[in-house]
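Omission of a single protein chain aside, the complex is shown with its protein chains in their original locations.
By letter and in written order, the chains are A and B; residue numbering begins at 1 in each of them.
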Amino acid sequence: MSDLVVPIAVATIGAGTPLVFAALGELVTEKSGVLNLGVDGMMLVGAVAAFAVTVATGNEWLGIGASMLAGGAMALLFCAFTLTLLANQVASGLALSIFGAGLSAFAGRSFQTVTLTSPPPLHVPLLGDIPLVGPILFSQQALVYCSWALLALVSWFLYKTRAGLVLRAVGESPASAHAIGYHVIPIRYLAAIFGGAMAGLGGAYLSLIYTPTWVENMTAGRGWIALGLVVFATWRPVRVLLGAYLFGGVTIAQLFAQGAGVAVPSQFLSALPYLATIVVLAAISRNPNTIRLNAPVSLGLSYHPDG
Amino acid sequence: MSVASPAIAIVLTAVVGCALFSALGKNPLTAFYTFFVAPVAGVNGVAELFLKASPLMLIAMGLAVGFRANVWNIGAEGQLTVGAIAAGGVALHFYGSNSPLILPAMIVAGALGGIAWAAIPALLRTRFNANEILVSLMLTYVAGLLLNYLVHGPWRDPQGYNFPQSQQFTAAELYPILIPGTRLNASVLIAFGAIAAGWAFIEKSFLGYQMRVAGLAGGAARYAGFSLKRTVWIGMLAGGAAAGLAGVGEVAGPIGQLLSSVSPGYGFAAIIVAFVGRLHPLGIFLASLLMSLLYLGGEQAQMSLNLPPAITGIFEGMLLFFLLGADVFVNYRLKRRRTARGAPASAA
Partner (left out) sequence: MSVPRLQLSGIRKAYPAVVANDGIDLEVMPGEIHAILGENGAGKSTLMKIIYGVTRPDEGEIEWEGRRVTIASPAVARKLGIGMVFQHFSLFETLTVAENVALSVQGAQRGANLKARIEELSQRYGLPLDPQRLVHSLSMGERQRVEIVRCLFDDPKLLIMDEPTSVLAPQAVERLFETLRRLAREGCSILYISHKLDEIKTLCHSATVISAGRVTGTCDPSKETSESLARLMIGRDLPVVAHPAPAQDGEVRLAIAELSRVSADPFGTDLKNISLTVRSGEIVGIAGASGNGQRELLEVVSGEEPLERPGVITVCGVEAGRLGPAERRAIGLAFVPADRLGRAVVGSLSLAENALLTANGAGMVRRGFIVFDAVQRFAERCIERFGVKCGGPSAQAKSLSGGNLQKYIVGREILHEPKLLVVSHPTWGVDVNATAFIRQALIELRDAGAGLLVVSDELDELFELCDRIAVIAGGRLSPAKPVAETSVEEIGLWMSGLWPASQAARVA
């Protein structure tokens, strides 16, 4: 059993990484007061873009770049509707998800039978050879290292820089921020586009590394789980990482249950991540003060600039 | 004014659609004809139109009751699935019986199944403040997996060559056909009934008024003493019941059994129908016909023009986006003219 610890840990991290990207991106978006429910659609578009470009060019970094562009473009569309035209954020987010699913299915139709080989993990010499810790922390995919770097970046940005302070202020009270002289709408655009790019990146991880193939609706709702994750983490970056790995672990439970010879129908195990999301949402939302003290006050509300 | 936005959205979708057809190398006019006109030529076409519109209008009406009150039931697809499972369970349990009570029992079971599945997000919202959008959506995936398990395992047809499907339902377990030679069955009457009931509830009832207030201004609803909990429950369960009934409509209708998938995304399309129909019974009726046309057109385009099936999804998404845009535009212009009235209050 002990020789399962490393594979389980590695697989958990792998399963959680797309959630880390998408949830951290959405966290930044929500910190500015914007609720973008279209995360799943953006992930799908990112996934298909990454796959298509990688197949066409043979270079997965171009694919990754394409995924960020695609996700960011979808977010831009969302912003145009909700921030400039002041459409309802919930309805627009849903529209984005549905549209993203349709668009990605359409764009990916000729790639359904293509398979890629995922690149080998990046092995850090010396550190990567440490027993137990080595393979888990120092012998991961490049994108996994990127996700950790992203965590550090987002944390530093939000809490140690002035720009991050401004972002948080905008999410707290756009009217006050405007009164002081900050341009609320452009700041929200940037935050949301960043969130879209990250969602796209999460999608790229799915189609390039996790299961290096393209299948319609391959996120299986991960974008929605990422949304729940942001709430579960009470909008704090480090908790997002922990939560993502928790869900990652739940996701791969199926593999290890089968490995351990447990006879549970596969569908029940597949349902675990969704059930887990529901449970943690209920647990964290239970105390209204938790949300009140942590959620950006203006989240989801349309901001009407004066005049 | 209220009709302007959907009209604009439809026109824009058609225009962009034609451009899309061109880009794919098809003659836009032929494609337009194949997509929007050919499917409804003839009695059979019209029957198919109403057959597909029926679950859409039914679910959309139920969802609209909740949406008007800011209760966001996004899991109608899952509630439809559970309704189908419940009805199918009754059908399989009493398999072989010719009792006239079977079909009504299936209908009731389906409604209860949808209600039960919608009750979970309602409970979690009223008790734990959990966001009903995420909970209802998560449950959609769970419902799909549950159905998958049932048709692969305990409910699989022993004579079915190991395909994931249940036994095919007997005549007593199916809706009677309304127009001979077509697939249009009596479940469409339930859909019409829902539209009428929805109209009465929304326009005339005090409860409908209370929910409207809750959706427009939560503070005012609280001030008036209108129960927020009741609003959430009614909002969620209306959609759940409607979706469950739609589920029965599918498995006791054109599908005639339980399969691993019993809906081509009606639960999600109904959300779009609700919005395009301005959350109003008449609008929903018309929008459901439009959406049904999109489905049929998509199938037709697949067959005769070799266009990919995903094209329907794109049209749906486009329609909703254009609606949102047109909506805002129309309201925005009116808002500019009305901004004046607001000025004195802020000038105080």
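Keep in mind that, in the parts below, a residue touches a chain if its C-beta (ideal position, glycine included) is under 8 Å from a C-beta of that chain, and two chains touch if they have at least 3 such contacts.
None of these values were measured; they are calculated from a predicted model.
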Of the candidates B:Gly96, B:Pro158 or B:Gly225, the residue in contact with the absent chain is B:Gly225
Among B:Ala217, B:Leu282 or B:Met303, which residue is in touch with the absent chain?
-> B:Ala217
Looking beyond the chains shown, say which of A:Ala9, A:Ile136 or A:Ala169 touches the absent one.
-> A:Ala169
Kindly note down the residues of chain B that lie in touch with the hidden chain.
-> 204-207, 209, 213, 216-217, 219-220, 222-227, 337-348
Contact residues on chain A toward the hidden chain run 162, 165-166, 168-169, 172-173, 175-182, 288-289, 292-293, 297, 306-307
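Simple rule for what comes next: only the chains that are shown with their structure count from here on.
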Give, as an integer number of Å, the spacing between the C-alpha centres of chain B and chain A.
-> 28
Of all residues in chain B, which touch chain A in the complex?
-> 72, 74, 120, 124, 127-131, 133-135, 137-142, 145-146, 148-149, 152-153, 268, 271-272, 275, 308-318, 320-321, 324-325, 327-329, 332
Enumerate the contact residues on chain A facing chain B in the complex.
-> 37, 77, 81, 85-88, 90-92, 94-96, 98-103, 105-106, 109, 216, 220-221, 224-225, 227-228, 231, 265, 267-268, 270-271, 274-275, 277-278, 281-283, 285-286, 288, 291
